[in-house]
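As you look at this complex, bear in mind that one protein chain is not there, while each of the others sits in place.
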Amino acid sequence: MADSRSTGYEDTYTESQVILTAVKVIAPFTLTYGMFMTLHGADTPGGSFQGGAIIGVTVLMLAFAFGIEPTRQWLKNSVIVSLVAGGVAIFVGVGLATMALGGNFLQYELFDTELGIPDGTKWGMEAIEIGGIALIVAGVVITLFFATAAGFTPEGRSYRTDSTDTDDEVITDD
Amino acid sequence: MIELLATRYAYLLMFVLLGIGLYMTIASQNLVKKLIGVNLFQTAIFLFFVAVAYVEVDGEPGGSPVVPATENPASSDLILASPLPHVIVLTAIVVGIALTAVGLALIVRIYSEYGTLREDTLREVRADE
Amino acid sequence: MSLVAYTLVAFILVTAVATALFRDVLSAIVVFGAYSLGMAILYTLLLAPDVAMTEAAIGAGVTTILLLLTIARTSRPSTERLFEPINVPALVIVGAFVLVLVTQLLPEMYAVGDPAAPVWSNPEVTQAYLEQTYRDTGVQNAVTAVLAAYRGFDTFGEAVVVFAAGIATLLVLKREVFA
Partner (left out) sequence: MIPTDINEIFLFAAAIFVLLAIAMFYRAVAGPTTQDRLLAVNVLGTNTVVILALLAAGLDQPWFLDIALIYALLNFLMAVAISKFTVERGGVL
């Protein structure tokens, strides 16, 4: 077991045919469903908190099927950073945009009256729902998962700077 | 008495769940179980918020808070659950998982420093230092 | 209607007690997942589909996985007994707490779903939201409207709290990368 741990890639369990096939079928559907939930939150129950969580869960599913380390390598750090930080930036940006138009923080009707966007209130809300909260929640769910999965390494080195050589200690010892 | 309990079942459940969550945080020696207890306590509070938002008229439940697409809805169409407690609970659940995750990270850290998750052993280890 | 509610209350109570008493942490986590399932059905029954969805996605899904990962990274005590021994002093304190709540607070509560309850009948809060949501914002889901429009600044704070919690987890674990 120690050998398969250290390589991390020839793990028989991460290549379980059942899980791999099922996840290959289900993951696109989960992602679509998360996006549906995010985009359709205005008129039916649902919304960005739920949709973002489901989008994040899709990555968790992939990580269980393909192994956590390969998924970590596949998912660039900059993607997650831009998800989380970009979400906050969009949220603040929409709020500051209404202030720049002469209103209060997140006073959406100014998009309608000042910029002439039809249904400005609705689209302003959709902007912070889709662009803001969903991205933050999805990014944070993925972050929490990978951080907890990595556990604590006293040296504090990050795996990303390492190449995928064989002496990479993937899992902290119990 | 039975009538009182039967019509207030959600609040009764909430009180008992508060008790169970509190018991887990006090009595469990394992830190992970303590955190599960905190989570249980949280869900009891959420249940309280959801229960006060619920409405029914003559035993017929109202609707979920999706209003009809008219400018001036008739009041008979507005027998809907209150949206405000739902919003508070919605955000509280997401903040709750964030809190749980930070707690779990601390637990992982404590384990790597002291090699135990039991409260009593942890106390002894810390006393020896 | 009420029959479903009572059976669900029984189910939730059984799962909660089992979660508290299991000695094996893995079993407690698995049973806690079942508890979340029951809780989400109760939220659904109390006409809160948004809350039920969040509880389903986050409470039952993500929490269970994070707890599992934690005990995978730490230890799981060996189990010679199925249940934990009852801690009598804690049980007495908690029992007194619950007894006070049930005897003193429960009779003061409005019945579940009573339209006269202050939360629902308040013309300035709930009724105002329900009447004005479509006129003001053009969305039908009142929960989304309150979340993003009426209480948008509050939601901004919540989103930043979630962001901060992600950063805090990375700091506690001394990691420098998000993924």
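Think of it as A, B and C in the order they're written, each chain with its own count starting at 1.
Keep this in mind: a residue touches a chain if its C-beta (ideal position, glycine included) is under 8 Å from a C-beta of that chain, and two chains touch if they have at least 3 such contacts.
What you see is a predicted model; the values in this text were computed from it and never measured.
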* **For the chain not depicted, the shown chains it touches** => A, B, C
* To do: Using the touch definition up top, pick the residue from C:Ala10, C:Val100 or C:Ala128 that touches the left-out chain.
  => C:Ala10
* Asked: In the full complex, which residues of chain C touch the absent chain?
  -> 1, 3-4, 7-8, 10-11, 14-15, 18, 24, 26-27, 30-31, 33-34, 37-38, 40-41, 44-45, 47, 49, 52-53, 56-57, 60-61, 64-65, 68-69, 71-73, 76
* Tell me where the left-out chain touches chain B, residue by residue. => 61, 63-64, 66
* To do: Since one chain isn't shown, list which residues of chain A touch it in the complete complex.
  => 1, 4-5, 11, 13-14, 19, 22-23, 26, 29-30, 33, 37, 44-46, 50, 54, 57, 60-61, 64-65, 68, 149, 171
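Operating definition for what follows: only the chains that are shown with their structure count from here on.
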* Structure fact -> If you tally C-beta contacts across A-B and across B-C, the winner is B-C
* Structure fact -> In whole angstrom, the CA-centroid distance of chain B from chain C equals 3
* **Where chain C touches two or more other chains at once, by residue number** => 49-50, 54, 58, 62, 66, 69-70, 73-75, 140-141, 143, 145, 147, 155, 162, 165-166, 169, 173
* Structure fact -> Shared-interface residues of chain B (touching two or more other chains) are 64, 66, 90-91, 93-94, 97-98, 101, 104-105, 108-109, 111
* Touch list for chain C against partner chain A, complex -> 49-50, 53-54, 57-58, 61-62, 65-66, 69-70, 73-75, 136-141, 143-145, 147-149, 152-153, 155-156, 159-160, 162-163, 165-166, 169-170, 173-179
* Asked: chain B touches which residues of chain A in the complex?
  -> 43-45, 47, 49, 53, 137, 140, 144, 147-148, 151-152, 154, 172
* So in the complex, which bits of chain B are touching chain A? -> 64, 66, 90-91, 93-94, 97-98, 101, 104-105, 108-109, 111-112
